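Missing here is one protein chain; the remaining ones are kept as they sit in the complex.
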Amino acid sequence: MSARLADVGLALLRQALLLAAITVAVFALMRVVPGDVVDAMAMEGSLDEEAVAALRADLGLDAGVLAQLRIWVVRALGGDLGLSLRFDRPVAELILAALPTTLALGTLALAVGLALGIALPAAAVLWPRSPFPVLVEAVNLWSIALPTFCVGLAGILVFSVWLGWLPVIGQMLLPVLILGIDNAGQIAKPLHEDLKEAATAAHIRTARAKGLSPARIVLRHLLPNAMTTVVALGGMMLAALIGGALTMEVLFGLPGLGTLAYQAVSGRDYPVIQAVVMVFAAGVVAVNLLADQLQRALDPRLRR
Amino acid sequence: MSSTFHASRRGLIGGAAAMAGLGLLDHLPGSGAHAQGARSGTVKIAVLGLDTADPHRHTGSIAVQQVYVETLTSIADDGTVKPFLATSWEVSPDGRRYAFTIREGVRFHNGRLMTAEDVRANAVRVRDQVRGGWLSAPMKLVESLEAPDARTFVMTMKEPYGPLLNLLSELWIVAPESDGWAQTIRTPIGTGPFRFGRWTPNVSFHAPAFEQYWQAGLPRAEAVEFSLRDDSDLSLPLRAGDLHIARIGYDKLASVKADPNLEVQFMKDTTWWFWSFNNRSPRKPFDDLRVRRAVSHMLDKPAFMRFVAGDAGVVTNQMAAPGQFFWDQAMHEADVHARPNEARARALLAEAGVDPARTPCRIVSWQSTYPEIAVQAERQLGFQVEHLALDDIGAQRRLGQYDWDLAPFASGPRADIFLRFIRLMSDGPNVGLWGGTRDAEFDALVKQAVAAVDLAERRRFYLAAWQRALDNYYTVVIGHAPEPIANRRAVTGYSPGFTWGQHRVDGGLAHAALGARS
Partner (left out) sequence: MSASAAGSLAAGRLGAGRSSAGFAAGVTILAVAVLVAVLGPSLVPHDPLAQALAAGNAPPDAAHWLGRDHLGRDIAARLAAGTRISLLVALGATLLSVILGAGLGLVAEANGRWASFVVFGAFDMVRALPSILLALTLMVALGVGTAPLVLALGIAFAPHMAMVARAAWRRETASGYVAAARVMGAAPLATLGRHILPNIAGALVTQAAIVVPRAITTESVLSFFGLGVAPDTPSWGRMIAGAARFAEAAPHAVLAPVAALCVVTLGFALVGDRLRLALDPLREHGR
């Protein structure tokens, strides 16, 4: 038991170090980038050089990189993520406002992906002569060959412009479906293979000989064993999902973290970029940790 | 299945209330609040963004502020300056003293009446606390700001400043008790037809109507909601009905005009396209006037404007749009680049001894489509073209390095022509897009225009300055076109103005209302 705890503790420590390293790296990277938010302001308004210098001093952008980093870290540890350089609003406020959208998009897409990705292969194994195996192949092919942003574009065109069924801005139905099907495609085929293989195992043949209904066999015998696969793949799915969500958010105009990140990067809004990257990284790290621990729990072969 | 026929009365009423709440009943004939003076509907609009809640600290995107804060003067649809929060003004003969009569009966959103002292406080704030903005130049010339009585505000300048009245259309009057007045205003208390409601940066801004607005009968709508998203194509949500009013790109003009539910109007001032040469530290051979002429002969201006703006575009060689007061017919007709002339271009290059195949040409632009036309023209001339298409900030930075040769850009409507000339002045702000010109004689001519009290004299000086710009090929104007703004036909009373401001003396969102159909 204590070995497990040590395991988890070590993993947590490693991830914490990771987050710290990411913070420093992004901070440094952003300072290397040419142009800053004062340039953005100078662009549109009419700041002369004197005003530009003064504004930079105001915003603390003329101090050295290390000094700025130190200030940021100290504030962040106290829970203050700073003010957005562009909007003069607390970064924490902007992130909290954007978080629900991204979480909703990610969770719903994951749910759709898991539901579809498990149901289709299960059905394909239960009814091998139905269209379900074909659907598994189709969904598989979809996720390999069709990039989500292309499908997103097509979706907007077909459903919002031509058919007028859906509003263009701010609806989540299409992005959730597109991401969900993409996700489902990532696990459907491997799970199908897994299930088919497991179905040929001895104890399953015994169960069938005994007359147990196929549905029961799938649900009680096959699926639980396949959970390892699902968890392994699901973890990667979620990590990939976060990236896919970014593109979808920008495409469909959803006010989530992805849009926030994209605009912050374009606008060189350092405090926002810093904080958003931290949130993303923390999220991915948490998911990986969770999935890793789940996997170890489910599959004794993986325990050290 | 049979239960639907036994819907209870309570259920019906509850359902009706729900539907009314969702605005669905507005679609039924005979309903909808159209009693005299009653406000109806929330107008959904998308034009530009909103960068700050502090109107004095705006960084250029000024389309939204005008609905909640107002100014002493306002630019009318014909580009002239009209009284707004000031009812009239008197300018001393030497052009240095402006005495404004402040309108009576104007209330701030918190109910308090506006006085000349409020106006003075705002001018003082802009002068002392705000760095940058269009008003920083005139504010430096201010000698004194006084409010001798509750209805008079006096501004005395050190020297005459022609654009002042026009620029005052962007000095917004905010109640000094607004939260954040000493640093950055968080919630501006203005006098506009709508209040500062809820702002979610880059997403939306909701502004409910101000009941005690000083213009009777306005605003006609219950509220206005701005979509602040960075969407490049707003014609889609407009056609789908998610938006009532939106700016659209010229390339969408045809599809929008074909839609029976939409109508297209144009802004009264223009966006103008140009390309600038590097004037701060030009690289060889682009410091040679013959090469600049050759490059300019290569560009097909009519084709460019047709591509960019279709029928709405017009080719010219001046920063003022054809028909405007500061535009000159004779100068326009003398434009040798009105049509492309490839033979002449090649001849000039040969004369200058330049072999384009061995000459690099670095072009900096934004990531729009029109720069590609300029790029291809240069490539056809034979230059080794390197095209850097950067985002706003990247371009800004790169231009400031002055290691480029050509910069095709566009610039939008302005309250005063001076704000275009200022970009070619030596100490002008953000001059990169115009090559960082430093020409003392040009500066002198513009300063004389600014100081001129007589309009005809001002025009003469501006034209003289522009002739210098033409002769030296600082920046070559390609053409002008007004920005299209489309609205659903259910919106009545809305028209775009001279600038992007959505509320002004002769129109705007205060006059807009939603009909029975949206």
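Letters are used for the chains, namely A and B, taken in the order the chains are written, and counting of residues starts over at 1 for each.
We adopt the following convention: a residue touches a chain if its C-beta (ideal position, glycine included) is under 8 Å from a C-beta of that chain, and two chains touch if they have at least 3 such contacts.
Please read all numbers here as calculations on a predicted model, not as lab measurements.
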Displayed chains that the missing one touches are A, B
Checked against the full complex, the residue among A:52, A:95 or A:250 that touches the missing chain is A:250
Missing-chain contact among A:53, A:104, A:119 or A:146 belongs to A:146
Out of A:55, A:184 or A:261, the sole contact with the unshown chain comes from A:261
Logged for chain B, residues touching the omitted partner chain are 232-233, 249, 251, 254-255, 300, 303-304, 306-307, 367, 369, 371-373, 375-376, 379, 387-391, 394
Touch rule applied to chain A and the missing chain gives residues 14, 17-18, 21-22, 25-26, 29-30, 32-34, 140-141, 144-147, 149-150, 153, 157, 161, 186, 189-190, 193, 229, 232-233, 235-236, 239-240, 242-243, 246-247, 250, 261-262, 265-266, 273, 277, 280-281, 284-285, 288, 291-292
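Basically, only the chains that are shown with their structure count from here on.
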Chain centres from averaged Cα atoms put chain A and chain B apart, in whole Å, by 39
Within their complex, chain B touches chain A through residues 51-54, 58-61, 131-134, 136-137, 184, 200-203, 227, 229-231, 236-237, 239-243, 391-394, 396-398, 419, 422, 427-430
Chain A contacts chain B in the complex at 34-37, 39-48, 50-52, 54-55, 84, 86-89, 94, 97, 156, 160-161, 164, 167-170, 253, 255, 259-260, 263, 266-268
